[in-house]
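All protein chains but one are shown at their positions in the complex.
For chain A:
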Amino acid sequence: MITTDIIIIGAGPTGLFAVFEAGLLKLKCHLIDALPQPGGQCSEIYPKKPIYDIPAYPEILAGDLTDKLMEQCKQFQPGFTLGERAETIDKQEDGSFVVTTNKGTQHKAPVVAIASGLGSFEPRKPLIDNIASFEGKGVEYMIKEPELYRDKNVVIAGGGDSALDWSIFLADVAKSVTLVHRRNEFRGHLDSVEKVQELKNLGKINLITPAEVTAIYGDERLEAVEIAKKDEEAIRMETDHFIPLFGLSPKLGPIANWGLEIEKNAIKVNNALDYQTNIPGIFAIGDGNIYPGKLKLILCGFHEATLMCQAAYQIINPGKRYVLKYTTVSGVDGFDGTRKEAPKAVVKAIQ
(Lines give C-alpha, C1' and ligand atoms only; values in the text may rest on other atoms or scores of the structure.)
Protein backbone atom coordinates (compact mmCIF):
# COMPACT_ATOMS: atom_id res chain seq x y z
CA MET A 1 0.00 0.00 0.00
CA ILE A 2 1.39 3.36 -1.09
CA THR A 3 0.67 6.06 1.50
CA THR A 4 0.90 9.79 0.90
CA ASP A 5 -0.78 13.08 1.80
CA ILE A 6 -2.54 13.79 -1.48
CA ILE A 7 -3.37 11.22 -4.15
CA ILE A 8 -3.50 13.09 -7.45
CA ILE A 9 -5.36 11.34 -10.23
CA GLY A 10 -3.94 12.60 -13.50
CA ALA A 11 -0.35 13.64 -14.15
CA GLY A 12 -1.10 16.48 -16.57
CA PRO A 13 -0.01 20.08 -16.02
CA THR A 14 -2.55 20.72 -13.27
CA GLY A 15 -1.62 17.59 -11.32
CA LEU A 16 2.11 18.30 -11.65
CA PHE A 17 1.76 21.87 -10.47
CA ALA A 18 -0.32 20.67 -7.51
CA VAL A 19 2.75 18.67 -6.41
CA PHE A 20 4.74 21.91 -6.19
CA GLU A 21 2.08 23.85 -4.31
CA ALA A 22 1.51 20.94 -1.93
CA GLY A 23 5.25 20.69 -1.34
CA LEU A 24 5.41 24.30 -0.19
CA LEU A 25 2.94 23.24 2.52
CA LYS A 26 5.06 20.17 3.32
CA LEU A 27 2.45 17.84 1.85
CA LYS A 28 3.62 14.88 -0.21
CA CYS A 29 1.86 13.76 -3.38
CA HIS A 30 1.51 10.58 -5.41
CA LEU A 31 0.19 10.73 -8.96
CA ILE A 32 -1.73 8.04 -10.83
CA ASP A 33 -2.09 8.20 -14.61
CA ALA A 34 -3.37 5.77 -17.22
CA LEU A 35 -0.73 6.96 -19.67
CA PRO A 36 2.80 5.58 -19.43
CA GLN A 37 4.36 9.07 -19.12
CA PRO A 38 3.51 12.29 -17.24
CA GLY A 39 2.15 15.35 -19.04
CA GLY A 40 -1.39 14.26 -19.90
CA GLN A 41 -2.73 15.70 -23.15
CA CYS A 42 0.39 17.86 -23.46
CA SER A 43 2.65 14.87 -23.88
CA GLU A 44 0.19 12.42 -25.43
CA ILE A 45 -1.70 14.47 -28.01
CA TYR A 46 0.29 17.57 -28.88
CA PRO A 47 3.84 17.60 -27.43
CA LYS A 48 5.14 19.53 -30.45
CA LYS A 49 2.38 22.16 -30.48
CA PRO A 50 3.15 25.60 -29.10
CA ILE A 51 0.99 27.07 -26.31
CA TYR A 52 0.72 30.86 -26.17
CA ASP A 53 -1.29 31.53 -23.03
CA ILE A 54 0.94 30.29 -20.23
CA PRO A 55 1.70 33.42 -18.20
CA ALA A 56 5.27 34.66 -18.78
CA TYR A 57 5.83 32.21 -21.66
CA PRO A 58 5.08 34.02 -24.93
CA GLU A 59 5.41 30.59 -26.53
CA ILE A 60 6.19 27.16 -25.15
CA LEU A 61 5.83 23.69 -26.64
CA ALA A 62 3.44 21.46 -24.72
CA GLY A 63 6.19 18.87 -24.29
CA ASP A 64 8.56 21.50 -22.89
CA LEU A 65 5.88 22.73 -20.48
CA THR A 66 5.63 19.18 -19.13
CA ASP A 67 9.42 18.99 -18.72
CA LYS A 68 9.50 22.30 -16.86
CA LEU A 69 6.67 21.30 -14.52
CA MET A 70 8.50 18.05 -13.76
CA GLU A 71 11.66 20.03 -13.05
CA GLN A 72 9.76 22.52 -10.87
CA CYS A 73 8.20 19.85 -8.66
CA LYS A 74 11.03 17.32 -8.54
CA GLN A 75 12.45 18.39 -5.13
CA PHE A 76 9.11 17.40 -3.62
CA GLN A 77 9.73 13.84 -4.80
CA PRO A 78 6.30 12.95 -6.14
CA GLY A 79 5.49 9.26 -6.47
CA PHE A 80 4.09 7.98 -9.76
CA THR A 81 1.86 5.07 -10.65
CA LEU A 82 1.89 5.30 -14.45
CA GLY A 83 0.17 3.16 -17.05
CA GLU A 84 -2.56 2.29 -14.56
CA ARG A 85 -6.07 3.68 -14.37
CA ALA A 86 -7.64 4.66 -11.06
CA GLU A 87 -10.53 2.25 -10.76
CA THR A 88 -12.12 2.38 -7.31
CA ILE A 89 -12.13 4.61 -4.26
CA ASP A 90 -12.98 3.41 -0.76
CA LYS A 91 -13.45 5.63 2.24
CA GLN A 92 -11.79 4.22 5.37
CA GLU A 93 -13.02 4.46 8.95
CA ASP A 94 -10.32 7.00 9.76
CA GLY A 95 -11.66 9.28 7.02
CA SER A 96 -8.88 8.57 4.55
CA PHE A 97 -9.33 7.13 1.07
CA VAL A 98 -7.90 4.09 -0.66
CA VAL A 99 -7.65 4.41 -4.44
CA THR A 100 -7.06 1.15 -6.33
CA THR A 101 -5.96 0.95 -9.95
CA ASN A 102 -7.01 -1.50 -12.64
CA LYS A 103 -3.81 -3.43 -11.89
CA GLY A 104 -4.58 -3.62 -8.20
CA THR A 105 -2.05 -1.05 -6.95
CA GLN A 106 -3.41 0.53 -3.77
CA HIS A 107 -2.84 4.10 -2.58
CA LYS A 108 -3.96 5.60 0.72
CA ALA A 109 -4.25 9.29 1.63
CA PRO A 110 -6.49 11.67 3.56
CA VAL A 111 -7.04 13.81 0.45
CA VAL A 112 -7.71 12.90 -3.18
CA ALA A 113 -7.39 15.47 -5.98
CA ILE A 114 -8.87 14.45 -9.30
CA ALA A 115 -6.92 16.25 -12.02
CA SER A 116 -8.05 13.91 -14.73
CA GLY A 117 -8.68 16.42 -17.50
CA LEU A 118 -10.91 14.99 -20.16
CA GLY A 119 -10.52 11.54 -18.64
CA SER A 120 -8.21 8.60 -19.01
CA PHE A 121 -6.99 7.85 -22.50
CA GLU A 122 -8.50 4.66 -23.83
CA PRO A 123 -7.74 3.08 -27.19
CA ARG A 124 -10.26 3.80 -29.91
CA LYS A 125 -11.78 0.51 -30.95
CA PRO A 126 -12.78 -0.29 -34.52
CA LEU A 127 -16.47 -0.83 -35.22
CA ILE A 128 -16.44 -4.60 -35.50
CA ASP A 129 -19.41 -6.24 -33.78
CA ASN A 130 -17.75 -9.15 -32.01
CA ILE A 131 -14.40 -7.53 -31.31
CA ALA A 132 -14.97 -7.32 -27.54
CA SER A 133 -15.17 -11.09 -27.25
CA PHE A 134 -11.66 -11.46 -28.70
CA GLU A 135 -9.98 -8.85 -26.49
CA GLY A 136 -7.02 -10.51 -24.84
CA LYS A 137 -7.62 -13.56 -27.04
CA GLY A 138 -5.71 -12.34 -30.03
CA VAL A 139 -6.99 -8.76 -30.21
CA GLU A 140 -4.84 -6.16 -28.45
CA TYR A 141 -5.16 -2.38 -28.66
CA MET A 142 -1.74 -1.69 -27.18
CA ILE A 143 1.50 -3.58 -27.41
CA LYS A 144 2.78 -4.17 -23.93
CA GLU A 145 4.94 -7.27 -24.36
CA PRO A 146 6.47 -7.49 -27.82
CA GLU A 147 7.67 -11.04 -27.07
CA LEU A 148 4.06 -12.16 -27.17
CA TYR A 149 4.27 -11.83 -30.96
CA ARG A 150 7.45 -13.83 -31.53
CA ASP A 151 6.98 -16.21 -34.48
CA LYS A 152 3.31 -15.32 -34.71
CA ASN A 153 1.25 -13.97 -37.58
CA VAL A 154 0.22 -10.40 -36.83
CA VAL A 155 -2.21 -8.01 -38.54
CA ILE A 156 -1.86 -4.34 -37.59
CA ALA A 157 -4.43 -1.70 -38.61
CA GLY A 158 -3.91 2.04 -38.59
CA GLY A 159 -2.00 4.80 -40.34
CA GLY A 160 -0.29 6.80 -37.63
CA ASP A 161 3.07 6.60 -35.91
CA SER A 162 2.24 3.74 -33.60
CA ALA A 163 0.99 1.54 -36.47
CA LEU A 164 4.16 2.26 -38.43
CA ASP A 165 6.58 1.95 -35.53
CA TRP A 166 5.16 -1.34 -34.31
CA SER A 167 5.04 -2.78 -37.83
CA ILE A 168 8.75 -1.97 -38.16
CA PHE A 169 9.57 -3.42 -34.75
CA LEU A 170 7.53 -6.58 -35.15
CA ALA A 171 8.88 -7.23 -38.66
CA ASP A 172 11.94 -8.66 -36.91
CA VAL A 173 10.02 -10.51 -34.23
CA ALA A 174 6.85 -11.90 -35.71
CA LYS A 175 6.52 -14.66 -38.30
CA SER A 176 4.60 -12.26 -40.53
CA VAL A 177 3.40 -8.66 -40.27
CA THR A 178 0.48 -7.36 -42.31
CA LEU A 179 -0.25 -3.64 -42.13
CA VAL A 180 -3.73 -2.56 -43.18
CA HIS A 181 -4.60 1.11 -43.68
CA ARG A 182 -7.53 2.88 -45.22
CA ARG A 183 -5.36 5.07 -47.39
CA ASN A 184 -2.14 4.74 -49.35
CA GLU A 185 -0.68 7.67 -47.41
CA PHE A 186 0.61 7.37 -43.87
CA ARG A 187 0.94 10.29 -41.52
CA GLY A 188 3.86 9.12 -39.45
CA HIS A 189 7.35 10.53 -39.32
CA LEU A 190 9.05 10.46 -42.70
CA ASP A 191 11.74 8.08 -41.38
CA SER A 192 9.11 5.57 -40.29
CA VAL A 193 7.24 5.77 -43.58
CA GLU A 194 10.45 5.19 -45.52
CA LYS A 195 11.44 2.28 -43.29
CA VAL A 196 8.06 0.61 -43.84
CA GLN A 197 8.49 1.13 -47.58
CA GLU A 198 11.91 -0.54 -47.38
CA LEU A 199 10.58 -3.49 -45.35
CA LYS A 200 7.71 -3.85 -47.78
CA ASN A 201 10.15 -4.03 -50.69
CA LEU A 202 12.13 -6.66 -48.82
CA GLY A 203 8.94 -8.64 -48.32
CA LYS A 204 9.11 -8.31 -44.54
CA ILE A 205 5.91 -6.30 -44.21
CA ASN A 206 2.81 -7.20 -46.14
CA LEU A 207 1.17 -3.84 -46.85
CA ILE A 208 -2.51 -3.79 -47.80
CA THR A 209 -3.92 -0.36 -48.75
CA PRO A 210 -6.41 1.18 -49.14
CA ALA A 211 -8.19 -1.43 -47.10
CA GLU A 212 -9.96 -2.11 -43.84
CA VAL A 213 -10.35 -5.02 -41.47
CA THR A 214 -14.07 -5.58 -41.58
CA ALA A 215 -14.63 -8.78 -39.60
CA ILE A 216 -12.85 -11.12 -37.25
CA TYR A 217 -13.26 -14.84 -36.86
CA GLY A 218 -12.33 -17.49 -34.34
CA ASP A 219 -13.62 -20.10 -31.99
CA GLU A 220 -12.11 -19.53 -28.57
CA ARG A 221 -9.27 -17.40 -29.88
CA LEU A 222 -8.81 -15.17 -32.88
CA GLU A 223 -8.13 -17.27 -35.98
CA ALA A 224 -8.61 -14.97 -38.95
CA VAL A 225 -9.58 -11.50 -40.08
CA GLU A 226 -11.47 -10.31 -43.11
CA ILE A 227 -9.68 -7.59 -45.06
CA ALA A 228 -11.68 -5.59 -47.54
CA LYS A 229 -9.69 -3.71 -50.16
CA LYS A 230 -11.48 -0.88 -51.86
CA ASP A 231 -13.45 -2.07 -54.90
CA GLU A 232 -12.25 -5.64 -54.45
CA GLU A 233 -13.72 -8.73 -52.91
CA ALA A 234 -12.85 -9.13 -49.24
CA ILE A 235 -10.18 -11.68 -48.39
CA ARG A 236 -9.89 -13.86 -45.32
CA MET A 237 -6.47 -13.96 -43.72
CA GLU A 238 -5.38 -16.41 -41.03
CA THR A 239 -3.70 -14.62 -38.15
CA ASP A 240 -2.76 -15.11 -34.51
CA HIS A 241 -3.08 -11.47 -33.54
CA PHE A 242 -5.00 -8.41 -34.67
CA ILE A 243 -3.71 -5.10 -33.32
CA PRO A 244 -5.89 -2.08 -34.18
CA LEU A 245 -3.94 1.13 -33.50
CA PHE A 246 -6.37 4.01 -34.04
CA GLY A 247 -5.16 6.36 -31.35
CA LEU A 248 -6.55 7.13 -27.94
CA SER A 249 -9.62 9.01 -26.85
CA PRO A 250 -10.27 10.32 -23.35
CA LYS A 251 -13.09 8.81 -21.31
CA LEU A 252 -14.27 9.80 -17.85
CA GLY A 253 -14.22 6.09 -17.07
CA PRO A 254 -14.66 4.54 -13.63
CA ILE A 255 -14.57 7.92 -11.86
CA ALA A 256 -18.13 8.36 -13.12
CA ASN A 257 -19.15 5.68 -10.60
CA TRP A 258 -17.51 7.22 -7.54
CA GLY A 259 -20.65 8.98 -6.33
CA LEU A 260 -19.44 12.37 -7.48
CA GLU A 261 -21.86 14.91 -8.90
CA ILE A 262 -21.27 15.00 -12.65
CA GLU A 263 -22.46 17.65 -15.07
CA LYS A 264 -21.56 17.90 -18.76
CA ASN A 265 -19.01 15.06 -18.42
CA ALA A 266 -17.17 16.99 -15.69
CA ILE A 267 -17.08 16.86 -11.89
CA LYS A 268 -19.04 19.56 -10.08
CA VAL A 269 -17.03 21.49 -7.51
CA ASN A 270 -17.40 24.38 -5.10
CA ASN A 271 -15.52 27.17 -6.82
CA ALA A 272 -16.34 29.78 -4.18
CA LEU A 273 -13.92 28.06 -1.82
CA ASP A 274 -11.59 25.23 -2.65
CA TYR A 275 -12.76 23.09 -5.60
CA GLN A 276 -14.01 20.35 -3.31
CA THR A 277 -16.55 17.91 -4.76
CA ASN A 278 -19.76 16.76 -3.08
CA ILE A 279 -17.60 14.22 -1.18
CA PRO A 280 -15.51 16.00 1.48
CA GLY A 281 -11.83 15.24 1.03
CA ILE A 282 -12.16 14.68 -2.71
CA PHE A 283 -11.29 17.66 -4.90
CA ALA A 284 -11.45 18.10 -8.67
CA ILE A 285 -9.09 20.53 -10.39
CA GLY A 286 -8.24 21.41 -13.98
CA ASP A 287 -10.13 20.55 -17.15
CA GLY A 288 -12.10 17.77 -15.46
CA ASN A 289 -14.13 19.97 -13.13
CA ILE A 290 -17.06 22.27 -13.72
CA TYR A 291 -18.48 25.33 -11.99
CA PRO A 292 -20.20 28.49 -13.19
CA GLY A 293 -17.86 30.34 -15.51
CA LYS A 294 -15.42 27.44 -15.82
CA LEU A 295 -12.72 27.80 -18.46
CA LYS A 296 -10.68 24.78 -19.50
CA LEU A 297 -7.30 26.46 -19.49
CA ILE A 298 -4.00 25.25 -18.07
CA LEU A 299 -3.54 28.54 -16.25
CA CYS A 300 -6.91 28.11 -14.53
CA GLY A 301 -5.87 24.60 -13.48
CA PHE A 302 -2.77 26.06 -11.80
CA HIS A 303 -4.92 28.42 -9.75
CA GLU A 304 -7.34 25.67 -8.79
CA ALA A 305 -4.46 23.40 -7.75
CA THR A 306 -3.07 26.13 -5.48
CA LEU A 307 -6.36 26.70 -3.66
CA MET A 308 -6.97 22.96 -3.37
CA CYS A 309 -3.64 22.54 -1.57
CA GLN A 310 -4.56 25.13 1.05
CA ALA A 311 -7.79 23.23 1.77
CA ALA A 312 -5.90 19.92 1.84
CA TYR A 313 -3.53 21.41 4.44
CA GLN A 314 -6.50 22.19 6.70
CA ILE A 315 -7.86 18.65 6.34
CA ILE A 316 -4.48 17.06 7.04
CA ASN A 317 -3.47 19.49 9.81
CA PRO A 318 -6.78 20.49 11.43
CA GLY A 319 -6.57 23.74 13.36
CA LYS A 320 -2.86 24.17 12.66
CA ARG A 321 -1.97 27.80 12.03
CA TYR A 322 -0.44 28.82 8.74
CA VAL A 323 -0.12 31.89 6.58
CA LEU A 324 0.78 32.03 2.93
CA LYS A 325 4.48 32.50 2.35
CA TYR A 326 6.18 33.82 -0.75
CA THR A 327 8.88 31.72 -2.35
CA THR A 328 10.91 34.90 -2.86
CA VAL A 329 11.00 35.27 0.93
CA SER A 330 11.09 31.75 2.27
CA GLY A 331 12.74 29.92 -0.60
CA VAL A 332 11.87 26.32 -1.42
CA ASP A 333 12.89 23.47 0.88
CA GLY A 334 12.75 20.19 -1.00
CA PHE A 335 11.92 16.85 0.59
CA ASP A 336 15.20 15.68 -0.93
CA GLY A 337 17.17 18.01 1.35
CA THR A 338 17.79 20.66 -1.31
CA ARG A 339 17.12 24.30 -0.65
CA LYS A 340 16.51 27.05 -3.16
CA GLU A 341 16.65 30.63 -1.91
CA ALA A 342 17.27 34.15 -3.05
CA PRO A 343 20.89 35.22 -2.71
CA LYS A 344 21.46 37.47 0.31
CA ALA A 345 21.70 41.15 -0.46
CA VAL A 346 25.20 42.54 -0.28
CA VAL A 347 25.56 45.22 2.40
CA LYS A 348 28.57 47.40 2.01
CA ALA A 349 29.21 50.95 3.03
CA ILE A 350 30.32 53.54 0.52
CA GLN A 351 33.45 55.16 1.85
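One rule holds for everything that comes next: a residue touches a chain if its C-beta (ideal position, glycine included) is under 8 Å from a C-beta of that chain, and two chains touch if they have at least 3 such contacts; residues count from 1.
Basically, contacts and distances are computed from a predicted model.
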Per UniProt record, name of the chain withheld from view ["Putative spermidine/putrescine transport system permease protein", "2Fe-2S iron-sulfur cluster binding domain-containing protein", "Gliding motility protein" or "GvpL/GvpF family gas vesicle protein"]: "2Fe-2S iron-sulfur cluster binding domain-containing protein"
Residue, one of A:Leu127, A:Leu202 or A:Leu295, that touches the chain absent here: A:Leu127
Chain not shown: contacting residue from A:His30, A:His181 or A:Lys195: A:His181
Residue of A:Gly23, A:Pro250, A:Gly286 or A:Gly301 in touch with the missing chain, whole complex considered: A:Pro250
Residue, one of A:Gly159, A:Gly286 or A:Gly301, that touches the chain absent here: A:Gly159
On chain A, residues whose C-beta touches the chain left out of the figure: 45-46, 49, 118-119, 124, 126-127, 158-160, 181-183, 185, 187, 246-247, 249-250, 252, 264-266
